[in-house]
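Input: one structure, supplied below.
The excerpt is restricted to a subset of chains, each kept in its original location.
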């Protein structure tokens, strides 16, 4: 099927991304190794999850629709890592504030789990109860990114503040697309069908994972130190 | 049904607790933010788990009885957090001893997992094998709380020692009730029925979660610094 073809393209892009970030790590330019490790693990994990969907695993029938639960397995690992990467950028020159990182990760895991439960629930009103809880968590994440964390970033000079604003803006816009696609796709009101849904969930994460790490890592590497 | 009504009361109390702890965090009185974050996450997570039971999810049939596995999902997150909160109180003025915290959390996760397996096992002697393993872990937890951790608390002056004793005593008494209710309820010998069991598992955790955090947080806030 056409969907499977798209899924394998995704796997190939993730593999390329992983190689790219691994190769960058040979010349670190003052960026700590942990940033490279995070940028490397994200595409490896996500590519593996999509490979499982491409071979027909990671899928379950719920009522009359299929749930790609492998997506949530992907997200539950990669989205916290993306937030950790953003936090480390926002606190690049200063001591990392553990409470901000923990708060972000806790809200994020909560968001992904409620999304998974929503997608595994066959009764329609209940799906939206869970979906709404996930949305609240997303709002909390965006609030932390744009208030306490941005505040820290701005205390570290113009150059870092502007890199942070770029990375946070890029991330925020992309992340808001996820619940939107969820809602208009077969998981929600079904405005778009399964194939479009799969294609969107191939294109979008390429930008929000590999694209984000390119922006973030190269931004950090270009900072004068 | 009457049970569902109680479950929603629980959700409301947890929501109120979460708001209360969030509001306290605006005036921190020298208590680190992490304590507020922990006190906030506990009722949010637990309220969500109970909401899932109230809408009829998080339940599975095992042999002739139902298992509320959402309870264990609640506990596996909230009980380690409660122990972390108690540890941070017991080591308030000194460097946090990671080995004590890791030991407590490991024993606690072990206890909750064995309880879950016990509750998912339909053969009766095996249920008690798992239950007994959980009990051993609880004894280990109580030992750590009352010996090495209490020892640390006592080295930090009368006021803290007395707050620690209060918090640890309160926690110990309530925690011993859990395996007791498990045993006399439908999970165990069935002395009390499902409704009583649900009601007890609504009232008790209100005290051991929101009650505990009120005692603990307000105690820390009242310490003269």
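General observations
So that you can tell them apart, the chains are marked A and B in the order they are listed, and the count of residues begins at 1 in each.
The working rule: contacts are C-beta pairs under 8 Å (C-beta built on N, C-alpha and C of every residue); 3 or more make two chains touch, one makes a residue touch a chain.
Being a predicted model, the structure only gives us computed values, none of them experimental.
Complete-complex copy count for the single protein sequence, taken from this structure file and not limited to the 2 chains in place, is 3.
Keep this in mind: only the chains that are shown with their structure count from here on.
Taking each chain's centre as the average of its CA atoms, subunit A and subunit B sit 32 Å apart.
Partner subunit B is touched in their complex by these residues of subunit A: 98-99, 102-103, 106, 110, 114, 117, 121, 126, 129, 133.
Across the complex, subunit A is touched by residues 32-34, 37, 41, 44-45, 48, 51-52, 55, 57 of subunit B.
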